[in-house]
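The following block contains the structure, expressed as structure tokens.
All protein chains of the complex are present and in place, except for one that has been dropped.
Chain lettering (A and B) follows the sequence in which the chains are written, and residue indices restart at 1 in each chain.
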Amino acid sequence: MSATTDLAPPPRTDAAIGPWRLRWRRFRRHRTGMASLVILALLVLFALAAVPMQHLLGIDPDATDLLSRFDPPSAAHWLGTDDAGRDELIRLMVGGQISLLVGLVATAIGGVIGLLIGVTAGYFGGRLDALLMRITDGMIALPLLPLLIVLGAVDLTKLGFSSDFAHSTAASFWRIIIIISIVDWTSIARLVRAATLSIKDRDYVRAARASGAGASYVMPAHVLPNVATPIIVALTLTVGRVILFESVLSFLGFGITPPTPSWGNMLNNAQELVTTAPGLAVYPGLLIFITVIAVNFLGDGLQAAFDPRSEQ
Amino acid sequence: MSELIALESVSVHFDLGGGGLFGGRRRILRAAEQVSFAIAAGETLALVGESGSGKSTLGNVVAGLQAPSDGRLRFHGAPLDAVGWRQARRAIQIVFQDPFGALDPRMPVSAIIAEPLLIQGGSTARQRRDRAAELVEQVGLPRDALNRYPHEFSGGQRQRIAIARALAPAPELIVADEPLSALDVSIQSQVLNLMKELQERLGLSYLFISHDLAVVNHLVDRVAVLYLGRLVEIAPREELFARPSHPYTQALLDAVPRIGRRRARGHVIKGEMPSPLAPPPGCVFHPRCPKAADICRTDIPTLGAAPGRADQLSACHFRE
Partner (left out) sequence: MARFILRRTLQALIVLLVMSFVIYGLIGLMPGDPVDMMAAGNPGATPEVIAHLRAIYGLDQPLALRYWHWLLAALTGDFGFSRTHSQPVLEVLAPALWQTCKLMVISFVVSVLLSFTLGIIAARKPGGVVDGLISLFAFAGISVPVFWLALMMILVFAVDLHWFPASGISTLGEGGFIDQARHLVMPVTTLALATTGGFIRFVRASMIEVMRMDHVRTARAKGATEARVVLIHAFRNALIPVVTVMALSFGVLFNGALLTETMFAQPGMGKMIYDAILGNDFNLALVGLLFATLVTLASNLVADLAYGWLDPRISLK
């Protein structure tokens, strides 16, 4: 009968919902943030669609065909062909994979560098802190783009790599990730340092230290969970910046080496082609633009969802 | 009773900077100066003083949160060096004043209580869960507290959680840094009774830090009085309350309101404690002392037995 169900305690209406559920609820109300999330998901699908599309249409994105350069859009080539007779649409998809991957991986590595430096400076303090913060300030003061160009121009064979490796796509992929991540960690480092400073003298951290906990316990257990939200926002914005850096470097010829496409290097000779084939100059840039603006709006939405003060 | 922990002329100085390449005067804060005392197994020692007297700093030294600038610590007769501390960490735990800042808001109570065991290793998740359940009941909280978060509890309940955490590794000594002063008066006695009960059951020692002599009276065996980082008097509770030897202790006792007793006149101390950045020469208490004479301005008094009472020590040229 229903007697047993009557005895069961009523569902708790005052039960606290988890902080992440609460944030998700707030984020869903942020229109531009949600729209950005959808757009980014579509962009990722677009990039991933390269693989089935290649098989379906039997197109090799790197195969040149000098007899069909600058073909207009057709049933076989939906967006036409580029200056080497390659399918523009497929190359945009493959280039999207490269550009997005560079954005994510370089952000992740730069984030880890920033995290380590910020945590070290904030937790240990003193002279180490002063030194690390001077280095960070110095990095912030540098003109980044010229520096990235110099780093991009470094001849890997002079560092002892084989000539084959130095000119491979893999080398150019990892090189651009490394050079961007070693210059773009400063904002994360400052953020993490400030957060670490505010948390490390809380009594619960001191209690843990009295039990013998060192930085390797306190950081993951107490500090990072309490600073996760601003870091997520900052990392989101970094992804956008990194994608821009990648496109600039590849465009200038210091990034991903052709024939492997990236949205940046597809614009490589767009300047000469702008009169003959304007489409080739428009599409890749438009995709970069849409991606980065969506990433930035996403960061804005996350900020609003994470910051209780933004509730008006 | 056997000695549990001992401090041998411990000093703590903080370098506040200055004096570097870009100038300014070098400033050194003397939070504790040549302090020695010992705590026996099962004993409760109160560390009493005004704010800025260095009592919390000494509590941190005992809890291993602050390395002394000078002097040594002994634990069970062995020196507390890097190796010694590794074992002592389990045996010495700390409870803080502010029950709101003492618990990580993102951890459930079961994880908070079992945290010392996790840090010290050598236990399985299941053992830690069982231990947390056992402790929650020992400190008088319902079992369903385990899966809740700190913000769902009142100040007194949180202090119980903090005590349960301190008990987790079965310690011998708990440093209680003003554990009652952030609580309502009605709650204070409950927590105090809990601490007493736990001591009787588990044979704990306490280093009980307080600015309030009245609270101390209910719990402690001996009292140590600090002034400006110096130990000015240390004595068994009854003797100290009955016949304080140091004029500062006398003044502190006179400030405690007691029913049925008139406030003695003339013993209320004037002025404020000087800055520990620039302590006065001679006896540090002399600018505020009713008994101050020329010798007090030049000579630092040493800790010695009060006349006729071997276990009551005070640092005064005119000890009573």
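Please note the rule applied: a residue touches a chain if its C-beta (ideal position, glycine included) is under 8 Å from a C-beta of that chain, and two chains touch if they have at least 3 such contacts.
Nothing here was measured: the structure is a model prediction, and the numbers come from that model.
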Among A:213, A:248 or A:302, residue touching the chain not depicted: A:248
Chain not shown: contacting residue from A:256, A:281 or A:305: A:281
Sole residue of A:34, A:144 or A:215 that reaches the chain not shown, by the stated touch rule: A:144
Residue ranges of chain A at the interface with the undisplayed chain: 134, 137-138, 140-147, 149-151, 153-155, 158-159, 240, 244, 247-248, 251-252, 267, 270-271, 274-275, 278, 281-282, 285, 288-289, 292-293, 295-297, 300, 312
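As a convention for this text, only the chains that are shown with their structure count from here on.
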Centre-to-centre distance between chain B and chain A (centres being mean Cα positions), rounded to whole Å: 50
Chain A contact footprint on chain B (complex, rising order): 63-65, 85-86, 89-90, 92-94, 96-98, 101-104, 106, 112, 115-116, 119-120, 149, 151-152, 162, 165-166, 169, 175
Sites on chain A touched by chain B in the complex: 16, 202-204, 206-213, 217, 221-222, 225-226
